[in-house]
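Note that one protein chain is taken out, while the other chains of the complex remain in position.
Coming up: chain A.
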Amino acid sequence: MSTWETILTIIGLGAITVITRSFFLFPDKEVPIPAWLREGLRYAPLAAMAAVVVPELLITQGELIHTWRDARVFGALAGALYFWWRRGMLGTIVVGTAVMLALRFVLGW
């Protein structure tokens, strides 16, 4: 890609950010969405996060992990336990990442 093509691509990507994030904010009149769908859409953000997190923890190079000795899984478990215990964001991040790094560097998982 030439510099100008790259600039055009990046500007287009910025436009896509605005278009997708403001999609149903753009029309002046409310777009009717049936009540049942509106209720269901409440689950969308949680679903989006689970859809990012679970493969991130369980998939290595395009395949489901074959061993339970995986630093990521135990790191995430430790983080989740901490969250269940204390409900703190920062603590969850620190504990989970620390356990993951410890398993990776000490046990070589």
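We adopt the following convention: a residue touches a chain if its C-beta (ideal position, glycine included) is under 8 Å from a C-beta of that chain, and two chains touch if they have at least 3 such contacts; residues count from 1.
Throughout what follows, contacts and distances are computed from a predicted model.
One chain of this complex is left out of the view, and of "Zn-dependent protease", "FeMo cofactor biosynthesis protein NifB", "AzlC family ABC transporter permease" or "ComF family protein", the protein name its UniProt record gives is "AzlC family ABC transporter permease". In the full complex, chain A contacts the hidden chain through residues 1, 3, 5-14, 16-18, 20-26, 28, 30-31, 33, 36-59, 62, 64, 72, 75-76, 79-80, 83-84, 87-90, 92-94, 96-97, 100-101, 104.
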